[in-house]
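Every protein chain except one is present and positioned as in the full complex.
In this document, chain identifiers A, B and C correspond to the written order of the chains, with residue numbering beginning at 1 in each.
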């Protein structure tokens, strides 16, 4: 029996869990997870699963702040309605090089030891098709939000993720980020054209 | 003794090995590795280590082509002076979900079983700070080229990689991609400003 | 402090998996997380009271010594071989230092003492319940 796994499951039980994902990097997953969390109707716990870049902590400017640890676990940093959990709160601002075989357990530990009190939990995922997806699917039933840009490569890569989720009977919401920028009165589309459930401009 | 590891080392022995890297995703690693390979003075083997996105195969439009396997291993696809090796040549156009603990060995197998004949070998790395870096550093002495965009998050993330390489006594070449785009006669910098060894515009 | 979370996870795992009274539970812990066993036991003894399955359970703790292996040079080493490195991390971060809270981060903080590689493995450094003894007509041991 693995008590940590039970604990991680328990932390997410009965919550509304959203996973912001995209097998492609640099499409705006972190920016958009932050925006989604900030715009939810009640408090949300935002958990940064990108353990190498810890981008969420950087977006909120707390990459060098140690989180408190209480009887209930790692205490999130509070920004408006967002309770933020990041590995940065444990290791601060330093590189985390990690063999693949350790990644699953680090993500599991981060979830298991966090104090998650809110109804909404938003996960910001790293790029790739690896343990971040497997760990989430083993711990909870999440709602996927897939981010892509209009670029051909990104769309093809995201297709893999959609195929995979389809196999798992999950229907994602599609967000197309960096669709266009405004140059004078024109909409310029440097990365190509593609329609999603939501289309966002460059520099929102 | 691990014969596959010996084989992978042997394949890279005496070669000029360049690793195009950045812990951050979507900064242009794949596009730039392709451009670097195409512009080298002699033939180059370009090996796509991003086993989840297989972006290089997509850039060259061969994501659904099976590579031949000869007595000397997986035969690269030839495009001008570039000999291209990608997992796409083995699995074709389908998702590759993979637990972290398998990633190192898949990359090692890809290198060990490829027919590498050229003097130059260029590796396109996935984002992150994981097995892709460890496997390369265990197999060969590579020259790092780090790609970043001018965005704050990307620069901070790339700093981790620089710190890590510094510990390993490696001095990278810095490339700043998507520095600016030209709107009329102005240089617009949507992602901020940062000077590297090389600065590239948006849409090169 | 997260010893309370670990104690809670053990109580929760027991109540979820057993109906009969648990008499004894053996928990295996990684050595280099340097968990505070007194806090852990105190927390367990506090939390176990809340239900019948665990209220009389005794917590037995085993510390698993890591055997590290470097994937770069192939050499094996022990915790004592990286003690200096470990102490530096502890003094830099204080009590709730990263490997205390998240032992699986060890390759990010420790290097092979022979070749300097971070590509190191450690066998058996996960927290797990080794065995559980429940009350039956006679006492029965279940291992998982």
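Details
The criterion applied here is as follows: a residue touches a chain if its C-beta (ideal position, glycine included) is under 8 Å from a C-beta of that chain, and two chains touch if they have at least 3 such contacts.
Given the structure is predicted, the values throughout are model-derived calculations rather than measurements.
Hidden chain, full complex: it touches shown chains A, B. Touching the missing chain, out of B:19, B:74, B:129 or B:200, is residue B:74. Only one residue in the set B:90, B:135 or B:162 touches the chain that does not appear here, and it is B:90.
One chain is missing from the display, and on chain B it is touched by residues 1-4, 6-7, 10, 66, 69-74, 87, 90-92, 95-99, 101-102, 105-106, 109-110, 112-113.
Residue positions on chain A in contact with the hidden chain: 104, 134, 137-138, in rising order.
What we mean here is this: only the chains that are shown with their structure count from here on.
Rounded to whole angstrom units, the spacing between the C-alpha centres of chain A and chain B is 24. Work out the mean CA point of chain A and of chain C, and you get 28 Å between them.
Put simply, the C-alpha centre of chain B and that of chain C have 38 angstrom between them. Touching of two or more other chains is recorded for residues 95-99, 101-102 of chain A. The set of chain C residues touching two or more other chains comprises 71, 118-119.
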